[in-house]
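The structure's right below; bear with me while I get my questions together.
For this view, one protein chain was removed and the others were kept in their places.
Moving on to chain A:
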Amino acid sequence: MSSSIGTECTDLKQKYDTCFNKWYSEKFLKGDTTPECEDLFKDYKACVMVALKEKQIDTLLADARKESPFPPPSSSSNSEA
């Protein structure tokens, strides 16, 4: 399994990835889109956000999102507007 940009986040990432990969094959591809790994993702993401800040990638990402937001608006989910 691949590493995280923050070495201290790799454990959390791998726990999340394991959960996600199982969900993807066993649920998502079979039509069940209810998320299952959100708590693991929250912990992993919190760790990554710190690493991104340290490496000053957070500002680069913020700039990129201005130009090309996430989630992308191209899909039909632009009903918030």
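Here, contacts are C-beta pairs under 8 Å (C-beta built on N, C-alpha and C of every residue); 3 or more make two chains touch, one makes a residue touch a chain; residues count from 1.
The working rule: contacts and distances are computed from a predicted model.
Novice: If you look up the hidden chain in UniProt, what protein name do you find among "Membrane magnesium transporter", "26S proteasome complex subunit SEM1", "PRELI/MSF1 domain-containing protein" or "ZYRO0G17732p"?
Specialist: Checked against "Membrane magnesium transporter", "26S proteasome complex subunit SEM1", "PRELI/MSF1 domain-containing protein" or "ZYRO0G17732p": the hidden chain maps to "PRELI/MSF1 domain-containing protein".
Novice: Since one chain has been left out of the picture, which residues of chain A touch it in the full complex?
Specialist: Residues 1-5, 9, 13, 16-17, 20-21, 24-25, 28-29, 31, 33, 35, 41, 44-45, 48, 52, 57, 60-61, 64, 68, 70-72, 75-77, 79 of chain A touch the chain absent from view.
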